[in-house]
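Accompanying notes for the structure given below.
Note that one protein chain of the assembly has been removed; the remaining protein chains are unaltered in position.
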Amino acid sequence: MQLALFIIFGALALGGAVNLLLQHHPIHSALSLVVVMMSLAVLYWSLGAEFLAAAQVIVYSGAIMVLFVFVIMLLNAGEEEHTHGSRAAYTVGIPGAAAIFCLLSFVFLSERDALGSVNIGGSLSNAADNISELSSVLFTKLLLPFEVTSILILVAILGAVVLARKEQ
Amino acid sequence: MTLDPTTLVWFIPLLPFAGFLINGTLGRKLPRPLVSAIALLFTALPAAIVAWLWNAMRGTDSLLFTAGVPWISITGFQVDFVFAVDHLTLIMLAVVTGVGFLIHIYSVGYMAHEEGYWRFFAYLNLFMFFMSVLVLAENFLLLFVGWEGVGLASYLLIGFYFKKTSAANAGKKAFIVNRIGDFGFLLAMFLLIVHFGSLSFVSVFATVAQHPEWHGAHFLTVIALLLVVGAAGKSAQIPLYVWLPDAMEGPTPVSALIHAATMVTAGVYMIARAHVLFDASPTACAVVACLGAATAIFAASIGMVQHDIKRVLAYSTISQLGYMFLACGVGAYAAGIFHLLTHAFFKALLFLAAGSVIHALGGEQDMRNMGGLRTRTPITFWTMSAGIFAITGVPLFAGFFSKDEILYRTFTAPGPLPKLLWLVGLVTAGMTSFYMFRLWFKTFFGEPHFDEKAELHEHGAAVHLHSGTHAVMVADHDDNARGHAVHESPWIMLLPLVLLAILSFIGGWVGVPAALGGHNEIESFLAPVFANPAAPEAPSTGSHGLELALAAVSVLVAFYGFYVAYLWYYKKPGTAAVLAERAEPAYAILSHKYWVDEIYANFIVTPLLMFTRGFLELIFERGVVNGSGKASGTAVRGLAWLERTQISGNIRSYAGWLALGAAAVIAIMIFGRAVWMHP
Partner (left out) sequence: MVPTAYYLVLSAMLFSLGIAGFLIKRNVISVFISIELMLNAVNLTFVAFAHMWGQISGQIFVFFVMVVAAAEAAVGLAIIIAIFRTRRSLNVDDIDLMKS
């Protein structure tokens, strides 16, 4: 079951990411990203993080991506132009990205045995459930960061309002 | 009053220090009367405390110690802030606070129209603080603090007219030459720590007293000689006297207080205080005596041909300090301190009176432009005459008793050398008499050589621009400025003169020797201080008859000096000029002060400057410091150029480089540990 979930939704995520790269219109990229996020949500659920899976769907793809789509519509973004501003990006960046991928997968794969394997609902089954364990930590040990993030969001709202305001 | 003396003693230095702080920080904004009031108050109170202490301690001859505040405390060595008062301290304190107070009063009048008035009094109070610390100190290190401090105050006050280059240079010279002496003092202190493990007077002197076998020991001689180097710097003996004549650039009250009465006597005080060490080292004593005598006659010879009234007094001070050193060298410490006391009175008087003369003439200091002031400034004349009689040793005046005590004790000291020194001292006395009466006649008698009709403005022109040859009239004009003729000084300046004149007359009466019917109270007062059980009492080879005979001889010599001055400067005023021309080479040597300043400049200062400029400046300053600065600048510029090629403004190129950098970092993190761990 685990394997099936992983293969299907993993492939879906990868496909969505590749599509994101290949599309010319930002709206198509945004929608591809939504696909990626949804598949990741399933993967989270399969890894025992139910709350995060829900948050991913509700917050990330439900709110943030909607925000992206709204902005694309607001700005009437069209297809990308074909400018080539920088050669460094291609000559240096792509090899860099490839290098990162190779390094990381090398490390992960060479330690494959030490990393163990994934069981659905395996190691966290002794907890009451995911959300109560999460919340018990968030509201006791990490109360301060929790409250601070709410202030962070407030600041972000203010900032966004100020920045996007029309000049009078 | 049951005031505890040990706490009161702390106030003696601290009150002037408070005055310094107040006047120094707030003085600029305060009105002048308030500044003066603060300065005077914080000087009068210590004087009152000293008077009270005199009363309390006169009968006893015990030492008074204050509680010690720990200062340096390491294993094997400890120094505390401790003040100690004995009879010697009392005499010094009386001089410092009493004469200091009188000079403060005088300064209120003298400096009345100077800018920087508050600064002057702040520095004066600072000086009083350090000088009190110096005489109250119970250990060498605290004494050294006061020593350095008075050097600093002297520098600040000599260079008071800092806008004048010569004044600033004189201040520097004083401080630097002093420093050379201080080097000797420091070495002496190090040796004391090595040999005695302590710098406290009580413990060092007790240790020496317990070891009579150390008499004449090598290390004691070295320590004593190094102390003499320090004293020579502070008390202007050969070869470190060159700063004192230049120090006359400072305002006259400064010359009176610091360079006559108190700071320059610190060296004598220090030798007297450390007399135990000197008693145990006959070589050092001989050196001190010879140094004193040589300086005395040397300075007197230069003083005979000086034209600036303050310079004459400066060389006279050096000469009289030589007498004090001579006294200490032959073991007559009480006589040396006695002369210190009387010298404080009459030398301060002479300087203040000279200041009054200069003030009266609107800034004139060259005696060739003076004359006939006897009738125009009578009080100044009479008070200065008292001072002159005192210094030349006219009987009954203060200097007579102290100087003759020194000469008598020198003559009766064992060995042949002291007789020679006595002769030198006698000749010097003659010279002293000559140049002082020369000053007397040139200033107060004869025809005036200044322009009487000239408009000498009130509070004269540049009392402070004593350029020397002729009065410089640069006064700001009052609205209703009218010229005044030569006038007497205001009473605030005359009062201290009168008081000091009285002291110059009666001040010697505390030391009237038995030969002349007195009891020599000062000798017995200081006896407990200078008693030294370890040193054998030198058999006194003198007698009352000898003392009277020697006194008569010195009076005769002094009279001879007076007579020659009378002939050359009063009877026939042109004689001196004629003789100077005839004895051209001798006169040239004297008037050029033996070319000592030039010798120092050529053989010491110039090579030092060449070394500094040529080697140090070239190699270190230019090479290392500037070079490294320039190199780092070039490096930064190179990096900046490199960076500029990067900042294309294109976000994507940034991102590209970022990705590459991130890959590199990840690679290092993954493989770095392996590389690091592999030995």
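We just call them A and B in the order they show up, numbering each chain from 1.
Note that in this section a contact is a pair of C-beta atoms (placed from the backbone, for glycine too) under 8 Å apart; a residue touches a chain by one contact, two chains touch by 3 or more.
Everything numeric in this text was worked out from a predicted model, so none of it was measured.
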Visible chains that the absent chain touches, using the contact criterion stated earlier: A, B
Of A:8, A:64 or A:143, the one touching the omitted chain in the full complex: A:64
Omitted-chain contact residue, chosen from B:549, B:586 or B:651: B:651
Residue numbers in chain B that touch the chain omitted from display: 644, 647-652, 655-656, 659
Touch residues of chain A, complete complex, unshown partner: 2-3, 6, 10, 13-14, 17-18, 20-21, 26, 29-30, 33, 36-37, 40, 43-44, 47-49, 51-52, 55-56, 59-60, 63-64, 67-68, 71-72, 74-75, 77, 80-86, 89-90, 93-94, 96-98, 100-101, 104-105, 108-109, 111-112, 115-119, 122-124, 127, 130, 133-134, 137-138, 142, 145, 149, 152-153, 155-157, 159-164, 166-167
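FYI, only the chains that are shown with their structure count from here on.
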Centroid spacing, where centroids are CA-atom means, of chain A and chain B in whole angstrom: 85
Chain B to chain A touching residues, read off their complex: 648, 650, 652-653, 655-663, 666-667, 670
Contacting residues of chain A [partner chain B, same complex]: 85-97, 99-100, 103-104, 106-107
